[in-house]
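This view holds just a subset of the chains, kept in their places.
Chain lettering (A and B) follows the sequence in which the chains are written, and residue indices restart at 1 in each chain.
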Amino acid sequence: MGNCCESMGNFFGRQKNTNVRVSLPAVCFVWQIAMVVLFGVFIRYDDESDAHWAETKLHENITSDVENDFYYRYPSFQDVHVMIFVGFGFLMTFLKRYSFSAVGFNFLIAAFGIQWALLMQGWFHSLDPNTGTIKIGIENLINADFCCAASLIAYGALLGKVSPVQLMVVTLFGVTLFAVEEYIILDLLHCRDAGGSMVIHAFGGYYGLAISWVLYRPNLHQSKRLNGSVYHSDLFAMIGTLFLWMFWPSFNSAIANHGDGQHRAAINTYITLTSSVLTTVAISSMSQKRGKLDMVHIQNATLAGGVAMGASAELMIMPYGALIVGFCCGIISTFGYLYVTPFLEKYLKIQDTCGIHNLHAVPGMLGGFVAAIVSASASVSVYSKEGLNSIFEEVASGKRSVNTQGGYQAAGTCVAIAFGLVGGAIVGFILRFPIWGDPADDNCFDDEVYWEVPEDEETIPPVLEYNNHMIHKHQEISESNFSVEQT
Amino acid sequence: MGNCCESMGNFFGRQKNTNVRVSLPAVCFVWQIAMVVLFGVFIRYDDESDAHWAETKLHENITSDVENDFYYRYPSFQDVHVMIFVGFGFLMTFLKRYSFSAVGFNFLIAAFGIQWALLMQGWFHSLDPNTGTIKIGIENLINADFCCAASLIAYGALLGKVSPVQLMVVTLFGVTLFAVEEYIILDLLHCRDAGGSMVIHAFGGYYGLAISWVLYRPNLHQSKRLNGSVYHSDLFAMIGTLFLWMFWPSFNSAIANHGDGQHRAAINTYITLTSSVLTTVAISSMSQKRGKLDMVHIQNATLAGGVAMGASAELMIMPYGALIVGFCCGIISTFGYLYVTPFLEKYLKIQDTCGIHNLHAVPGMLGGFVAAIVSASASVSVYSKEGLNSIFEEVASGKRSVNTQGGYQAAGTCVAIAFGLVGGAIVGFILRFPIWGDPADDNCFDDEVYWEVPEDEETIPPVLEYNNHMIHKHQEISESNFSVEQT
């Protein structure tokens, strides 16, 4: 049946060559070799991961090994790592015959993106001016995971419609753009964005939407039969959803300040996510005949609160504030899946397979503005002088008023969106060259194009009937070939 | 086929209205808004998560950020969080067509229960007498997760037979009852129960059984065709089993005392669980023709040791004591699945879908009594004076003998069971009002009632046959409609 499908795919999509036997290995090898060379030139261990740490401890009067940043951040790092590979990967397995690509290409591009992100972010943030090298530690690993996340979000919009080679290009440019916009937003505009509402989600969301807009496929309905879920694929997707949902407190607190910063970020995110679940269920149930719930909403919109809390998680937004953010985002995101995604496809020609518009782009943008409001209402009485200094340095040092800080936060959000839209449009045009091996319109959402797919589940014959079965199977194939010719 | 099933469901269960399009959104919205208001009035950050922490550190002479309770408990918290959402959720996915409800409603009620638990437990345990507010930190989040667990356990007995609206009611009362019994057992009786053998498992187990008893369905056999597993649903359930099993050491140590308390609780639980696995396999194999293993036993009884070790995990039960507890509980729990669950259903009219009697109720009760025995044999030579003081304050201060402490532990177990049985009976009667949208007897264990369910797996046609297939499908449906009329 595999061969049969494939030959029919060729029959109809003859103009498209999905053979990546040269391009995919070439891209992987060339880029990986480049990484080896660049790592050799630039990347070194930082003070806390170098074998000289024992001397550093003496020198800096550190009394205990537990003061090594590793112990502050490693548990959160591992949670973030699970979100990137299992969370994002399995969230996209909902399609009935695209689960290999969902989880497999997610794996590939995250593994590449991490390496490139260590370099790009290193040049901007961790360059040692004396030696010209990048010193990495646990925080760099977390940031590299974060940086990839933006490209993985973009993959959500493109799911089923692009080749692995195109995804490598999306990631190469996505990581590069990310490092630049992050530098502008965090280092030049001095915005706060511990959980990346702006720099990760708003950027990644609009980046993916812009690419998808440029790659619009007017005849995508030809693959409609595969653009949906089956019972167990929806359950696999729930693995992704739940690991994202559970570990989001770690995502938003992973690089927050030691002590109360990480503690508060985790609490706020935990709280906001619970209310997203309830409002998502409410809107999903209201929208369907007999109050039935839709798995698409439960898989996605329940996470919207975590996205929106990214920039404010470490701020004194208060537990009820966190509840309100989650409340609103659950509603907005579910409405997005119900009305905005179909609207985008029909009128704006944006085909957004996973609905990243509703889960990342809009909640990320809202999160940026929420943080602007919360920042603008900061005060010494709420934060204490020390607390304000550790979060809003520019405010505490008198360079800015809190209102100005709020304005900068809002400006940062706009920068992220602009980078996403413009960068995505450019990358989209690059991806339109007919050299990348993307599938034909009637061949989308199908693992057969890029994977050796095993036979189907139902055909596990008992031992004696196996030979008979093989005969039947050949008959079936000849029949279906026959029907092809008939048509 | 979806429509077909549904119409047939209506045909037979005409008296039952499973439409929750008004009630489910109403409950979600009203309760979530109530949460926002109550959080606004009551919930604040505690000293360690507030931005004033820098000042608190100075004031209390704390030298390092790593002394923030966040770093002592956050890794365990995340493990517990995984147990609540993935562990409990996926453990219940074993039914062939109820996996959406298993994992989805578990998600919904845990997300609601957490919020209500923060309030209820806060009023009893974390109320600041000066301000009248509840100060929350990482330990409150863990306790909120624990508190939900009792209601999720109760869901196990009700699985497949109740509506999501009923589950919200079960959780509202479950969390409320939990907070009261926990206050009585831990604060008034001064029992020790770090892992919640009594307060979580015995209470939750008997709560669910009592509800199930009141909601007895004499004609449940009409849904028998769906009350079983298929190959892959059993495998999904193993995801739940394993995450519960692996992270149980974190569950039992999450709120134990810093230092040796957490360390010992993790070791004891780790050890006890290993022996449960071996005795479960032994009994399961002995009970079946040709020594074949039963997935139901492996999925559940292997966890019984962790339940029973809850109350004693932080005590000096010694590694061999932990092994013995796991040894016995594996046997008892497996025998429960073989003989007690059918007995309960036939003679006591208790339909216990997941067998929570064998996994939670009985091992939880046993765990309470084991802790009573271990407490009664405590001594200064085993615990040291400091150690005894940190665990059995009442004993160390001379207010109680160790024997009295043992008696109180046993009494606490009885309180938990009584709360479960009485509370469950009352909640059961509330749930019998015909307004909650529960399914008819021939409609149980079926996701179709509350979810938009995608088409089945086998119907993924190759590209050209899709149109033919659609025709066939319509024919099938008309045929099956025909057969309905014929009957």
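As a working rule, contacts are C-beta pairs under 8 Å (C-beta built on N, C-alpha and C of every residue); 3 or more make two chains touch, one makes a residue touch a chain.
These figures come from a predicted structure and were not determined experimentally.
The complex is a homo-oligomer: every protein chain shares one sequence, and counting across the whole structure file gives 3 copies, of which 2 are shown.
Simple rule for what comes next: only the chains that are shown with their structure count from here on.
One rotation lays the C-alpha atoms of chain A on chain B, and its angle is 120 degrees to the nearest 5.
Rounded to whole angstrom, the centroid-to-centroid distance between chain A and chain B, based on C-alpha atoms, equals 31 Å.
Looking at the complex, you find that chain B touches chain A at residues 18-25, 28-29, 31-32, 35-37, 39-40, 43-45, 48-55, 57, 64-66, 68-71, 74-75, 78, 81-82, 85-86, 89-90, 93, 97, 99-100, 103-104, 107-108, 111-112, 114-115, 118, 136-138, 141, 164, 232, 236, 239, 437, 449-458, 460-466, 468.
Within the complex formed with chain B, the residues of chain A that make contact are 1, 4-5, 8-9, 12, 64, 66-67, 71-72, 75-76, 79, 96-97, 225-226, 228-235, 238-239, 242-243, 245-247, 249-250, 258-260, 262-264, 266-267, 270-271, 273-275, 277-279, 281-283, 285-286, 288-295, 298, 302, 316, 318-320, 323-324, 327, 382-384, 386-388, 390-391, 442, 456-458, 480, 483-484, 487.
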